[in-house]
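Removed: one protein chain of the complex. Kept in place: all other protein chains.
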Amino acid sequence: MTADAVLRAQGLTKRYGGLVANDRIDLDVRAGEIHAVIGPNGAGKTTLIGQLTGAVRANAGRVHLAGRDVTALSPARRARLGLARSFQITNVFAGFSALENVAVAAQARAGHSFRFWAPADRDADLNARAADALAQVGLGRLADRPAGALAHGQKRRLEIAMALVQAPRVVLLDEPMAGTGPDEAADLLALLGQLKGRLAMLLVEHDMDAVFSLADRITVLVEGRVISAGAPEAIRRDPAVRAAYLGTDEAAPGAAGAR
Amino acid sequence: MDPALVVEQTLNGFQLGVMLFLMAAGLTLVFGIMDLINLAHGSLYMVGAYLTATFAQAFDSFLLGLLLALPAAALVGVIVEVTALRTLYRRAHLDQVLATFGLILFFNELVRMIWGPVPIRLDPPDFLAGQVEVLPGIPYSAFRLAIIVVGIAVAIGLWALIARTRLGMRIRAGASNRPMATALGVDIARLFTVVFALGAALAALAGGMAGAVLSVEVGMGEQILLLTFVVIVIGGIGSVRGAFFGALLVGLVDTYGRAFLPDLLRLVLEPAVADGVGASLASMAIYLVMALVLVVRPRGLFPAHG
Partner (left out) sequence: MDEAATRRRRRLIYGGLVGFLLVLPLLAEAAGQGFYISFATRVLILALAASSLNLILGYGGLVSFGHAAYVGIGGYVVGIAFVHAGDGTPILGLLPGGTDALVLLAAAMAVSGLVAAVIGAICLRTRGVAFIMITLAFAQMLFFFLVSLRRYNGEDGIAVWQRSTLPGPLDLNEPVQFYYLVLGLLLALLYGLNRLVASRFGRALRAARDNEGRAQALGFSTFRYQLTAFVLAGAVAGLAGALLVNATGFVAPSYLHWTRSGDLIVMVVLGGMGTIAGPTLGAAALMGMEEFLPELIDALHDGAGDYWKIVLGPLLIVIVLFARRGLAGVIEAAAGAGALRLPRLIPRRPGQPPRRRRTRR
């Protein structure tokens, strides 16, 4: 555990009845790095994301965000403290325009919204920041389009813009590649590569190409436990990982592909 | 306090409780399985009461009237389900509220057209007309006692149905996890029609019996419907067990409140003030209990959904 960890989980445990979903998970994300979490289906990745964001209450363990204990805080409070996320299933405000989706994210970060009179959609500051974030993800031209009318890959990028505009300390990306076609996936990969170094990211992803090309460190979860953690090369060589996760396909990294 | 009064009020509380249970059991499953809010459940209660009264008059027998009213009300329930509610499952709750609100207006007017605006009489059967001695020196209405017995019998029957039969297994699966139940091959649409018919028959049973205690009139369904909502919220949506304990709790709290609160308050307040405050508190008691439950357990006492 290093001192510059922006997000740190210690001993996170979640039990559903008798079923242990997560068992004493330790994990940290350092400033500027991409830390990937991989594991087969049912490994507890979704539960972990839930615990980190606050949507799922942990039975035991603590979560620190930039050194502050946020274990007891709601998702909204954690977000305001700098924890942004994207969702596994595309999750945007379908009725809002692309720009307004990002502007509303910027608004959420800009402090409370108890402002009752001035029109929000003419707020130059919010709009400028939203437009900037949209441009960064390559959606500048589509700012006025209703988010519901965007193509799938565009929605994924919109989600990343919503995270970016919040200038977060760390972003949790929950399977950003899920459901994208090969071209879209390549675009997204390039985009995440550009952002690397500027932003701390926790990446949960099934696409092994993406994981091994992007991640600085990888944590492998199997049945709710961390079985291995370290640099990609070490993970690639770890026999326990090969057995538990890549065992079905010896050629593994690179071959697992998108779901 | 007079022990005879306590016994009598306790039985009254149970009687109201089992009545509410008959209403809540069907309704909570409808909520739980279909995530559908049905305001028109009270209309089935009312229709059940009117049908009981009509059949009872025609055949000169309360029991026969009630027995005929149950399948008839179940049929009405199926018609309502197939024609109106089925299109609403995938709709937003607001649509369901409005459409079933429309159903209430429709049923109330229909009943008023057929039976007229004046409440109609429904007498309990002769052999239950009198009083029985429940404890030495404490008489109690035989008919109300019969209601309690019927209610408890239905509760046991429902428990057996849900815990012991295949149909019950499907109902439990549907109420606690619909996608899972569908994946396991349960035909949710058919299941729901069956549950709805069952719920309608139970509502009619409650309505028919209540009609003989109170009176059979337009709007009787809404009064009990709103109490039933309180029961379901307290018990936990989708839980028949919750409906049972919630119903008894509401029945007892409401009855005790009205019977004893003013007297209790007289111990600490001036009589006139005590009566006023007592009456007000008593009328709000069950809602205060509901608020308390919600603060402590927002999903009710026995939440059905994991």
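Chains here go by letter, A and B, matching the order in which they are written, and residues are numbered from 1 within each.
Quick note on the criterion: contacts are C-beta pairs under 8 Å (C-beta built on N, C-alpha and C of every residue); 3 or more make two chains touch, one makes a residue touch a chain.
Please read these numbers as outputs of a predicted model, since none were measured by experiment.
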Partner chains on view for the chain not depicted: A, B
Contact partner of the left-out chain, one of A:11, A:42, A:67 or A:95: A:95
Options A:31, A:66, A:108 or A:227, residue touching the unrepresented chain: A:108
Contact partner of the left-out chain, one of B:70, B:146, B:212 or B:290: B:290
Residues in chain A touching the chain absent from view: 53, 55, 72, 74-77, 79-80, 84-85, 87, 91-96, 100, 104-105, 107-109, 113-121, 123, 146, 148, 162, 166
Interface residues of chain B (partner: the chain not displayed): 31, 35, 37, 84, 87, 90-95, 97-99, 101-110, 112-113, 222, 226, 229-230, 232-233, 237, 276, 279-280, 282-284, 287-288, 290-291, 294-295, 298-299, 305
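Rule of thumb we're sticking to: only the chains that are shown with their structure count from here on.
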Centre-of-Cα separation between chain B and chain A, whole angstrom: 48
